[in-house]
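Attaching a single structure in C-alpha cells format; questions to follow.
All protein chains of the complex are present and in place, except for one that has been dropped.
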Amino acid sequence: MRPSLQRYRNILDFALSSLLRRKGRNLALISVYTLVVFVIASLVFFVQALKREAHELLAQAPDMVVQRMVAGRHDPVPLAQVEAIRSIRGVDEVQARLWGYYYDPVFGGNLTVLATEDAALAPDAIWIGQGVARSMRVKEGDLIPLRGYDGQSTLFSIQKVLPESSELVSSDLVLMAPKDVRALFHFPEGLATDLAIQAGNPRELPTIAAKIVELFPDSRPILKSEILRTYEAVFDWRGGLMVVVLGSAVLSFIIFAWDKATGLSAEERKEIGVLKSLGWESSDVLLLKFWEGTVISVTAFLTGVLLAYAHVFFFSASLFEHALKGWSVLFPRFRLIPALDGYQLTVLFFLTVLPYTAATLVPSWRAATVDPDAAMRS
Amino acid sequence: MIELSQVVKTYQAGLATPFTAVDRVTLSIPAARLTVFKGPSGSGKTTLLTLIGCMARPTSGRIHLHGLAGDALPHLAPAEALEITSLPERFLTAIRRRTFGFIFQQFNLVRGISVLENVLLPTYPTGEDPRAVEARAVARLESLGLARHLRSSVDRLSGGEAQRVAIARALINDPAVIIADEPTAHLDSRLSEEFMDLMSQFKDAGKTLLITSHDPIVYDSDLADMVVEMRDGRVVSET
Partner (left out) sequence: MIQHPGILALLVASGIVSLLLAAAGWQGFRILRGWDLRSGSEVQLDLERRTYLVSTLVANALLIQILSLFLFIFTAEGLHNQFVGAMCAAGSLAVNAYGYPTLLMKVATCLLAGVWLVLHRADTQGYDYPLIRPKYLLLLILVPLVLTETWLQLSYLTGLKADVMTSCCGSLFGQGRQGFAAELAGLPPRLMQPVFWGTFAALLGAGFLLLRFRRGGGLFSALSLTFLLVAVTALISFFCLYIYELPTHHCPFCLLQREYGFVGYPLYATLLGGAIAGLGVGALAFFRDRESLTAVLPTLQAHLAWTTLLLAVIFTLIVGVWMALSPLRL
C-alpha cells in the first residue's frame, strides 16, 4: 500500500481503538445521535410512503373529474351533460359516477359508498374494504344493516372483502349496486355525483377542461395532475411542519454534540499531547478526529435509518400516524409498502450528519492544535 | 552539531505577567556525545529541549541543525545546516519524527493499548509498511527484555518496564538525537544505573544524547561529555 493510503488506514485503526477505549462516553453520544436520525428518518420515510400510496391510488383515477357547483358548493351533475362532454374532441370516455359518504354511528367513522356496475355483484349484496371489515368486525357472508336517509335500516349481505393490495384505496370502501346507492341516500334519478373523463392525450386535458367550462359554466373540472400536486404539497407541508418541530430536537442534539466534543477530558487532551510529541502533526490529529466523527456518524446514521425503516414499514409508524394521516379513523392498520430511495437518504444525511459534522469541526481543531510540548510540561 | 544563538522563549508575552522560560541562550551541542542539562526545576532546561527538539518554536533567536535533519526539506542537501526556528509546524514535525526520539519524565505511554501498539504510535502518520515497522518494534522490545510483554496492556507494567517501552518507542524511527527529560526521576538507583548503561550503548552507536536531570547518577556519570547548568532560563556554566 502507498504510504499516504497506509497513513489513512493506520489512523483509522487507531481511531477505532480509541473509540472503543472510551465506550461509555461514545455510546451515550451514539444513542442520542441514533435517536435523532431515527425520528427524522421515520418521518421522511412515512411521508414518502404516503405520497407513493397516493400516487398509486391516483394511478387508477380518471384523468379528469367534473363536478357541478351550486352556490359554491359541490352538487350532483345532470346525466344529460355526459353526451355533450363526450362529443368534445379528445375525450375518450365519460363515466357518470355515483358515490357518497356514509357515517356509521356505531363505530363513528365515514365509509365511502360507491356504485358499481360490476355484474359479479349479487343483488342486495355489497363488497367492502379491509378497514370496514375490521372496524365492523364482519366477514364474508355476514349481514350488516345500513341506516338510510329516512332512518330505516336495510340489511346487506357481504359478498366479498376487497383484497389488501393497496389498502389506502379500498380500506373504507363499500361497493353496491346503483339502485341501492340511490335508495340509501335518496339520490334523485338522472343525476350523478360527478363525471369521470378519460382523454386520449393527457396534454389536451387543459383544453378539454376549458371547453367543458365554456359549455357548462357552473361545472368544475379537476385534473388528476392537480390532485397529485395538491396531495404532494399537503404531504410535504405536513411532513415539513413536523421536521421543523423536530428541528429543535436537532438543535439541542447539536449543542449536545458540541459540548461532548469541546469537553475534551484531561485524559484525552493529554493523549493528544503525547501523540503530537511523538511526531503526529496537527493534520494527523485532525484526520484522527475526522475518522472518529465518521465512525460515529455512520454507526448512528445506519442504525437510525434501519430502526426507522422497521418502524415505518413493519410497525406502521405507530408514533406519528395520527399526526400525519388523520383524515379518517378507518386507516388504523394499513401496511405501507416498503421502499427506500437514495434521495430520501441524502436528505436525511443533510439534516442529521451535516449539522453534527459542522458542530464538531472547531472542537476537533482545538484538540488537534494542542501544543506538542504540553506532554513535556505536565 | 546543534547550534543555538540568542534563543529566547517567552510565554504570555503582552500580558501582565510575561514569563521568559529561556533567556538568550547561545550554545553549541556536539553530535554523538552525551550532554546533560542540570539545574533546579523551572530553570528552563526542559523548555530548551522542546525548542531543540522541534516541539515548540522560540520567540526569537536561531537554532541550526548541522547534518542531523536528513532530507527534511526538498531543496536542501542532507549535510547542510538547517535553520529550524521559522519553519511551519508540518516541517518541524517531519524533522522531529526522523531526527529526535523523546523519553519523557512521566513516560507518557497511552493507556489502554498494548506495549507493541504504544511503540508503533510514532509510525502511524508516516504510513510505512506496517510489517517492516512491526518487525523493527518487536526486535527493539526483545533487545530491551520486553518480549513477553508485547501484547499486554501498558497499565500493568512496572516503572522500569514502562520506561523501557518509552525508550523502544523513542527509537522506533531510528532518530539521530535522543532527548530524555528527567529520565531517572521515577527510578531507584539500580534502575537508574541500568538506564545509564543503555544510554552508553546508544552513545556507542553514534546517537547524540541530550538529558535533563538533577540526579548525580546522571550528571556525575563518566558518560556525560558536557554538563550545561541552567538557572532562571540562562546558561550558568558549561563544562
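Order of writing sets the labels: A and B. Residues in every chain begin at 1.
Definition applied: a residue touches a chain if its C-beta (ideal position, glycine included) is under 8 Å from a C-beta of that chain, and two chains touch if they have at least 3 such contacts.
Values in this document were obtained by computation on a predicted structure and should not be read as measured data.
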Touch with the omitted chain, as defined above, among A:S153, A:N201 or A:T230: A:T230
In chain A, positions touching the absent partner: 44, 47, 67, 72, 206, 209-210, 213, 220-223, 225-230, 232-233, 236-241, 243-244, 282-283, 286, 343-344, 346-347, 350-351, 354-355, 357-358, 361-362, 364-365, 368-369
Contact footprint on chain B, counting only the chain that is left out: 10-14, 57-60, 73-75, 85-91
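Going forward, only the chains that are shown with their structure count from here on.
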Gap in Å, rounded to a whole number, between the CA centres of chain B and chain A: 63
Chain B partner contacts - residues on chain A that touch it in the complex: 1-8, 10-11, 14, 17, 21, 267, 270-271, 274-275, 277-284, 371-373, 375-378
Residues of chain B defined as touching chain A within the complex: 46-47, 49-50, 55-56, 89-90, 93-94, 96-97, 102, 104-106, 108-113, 117, 121-130, 169, 173, 181
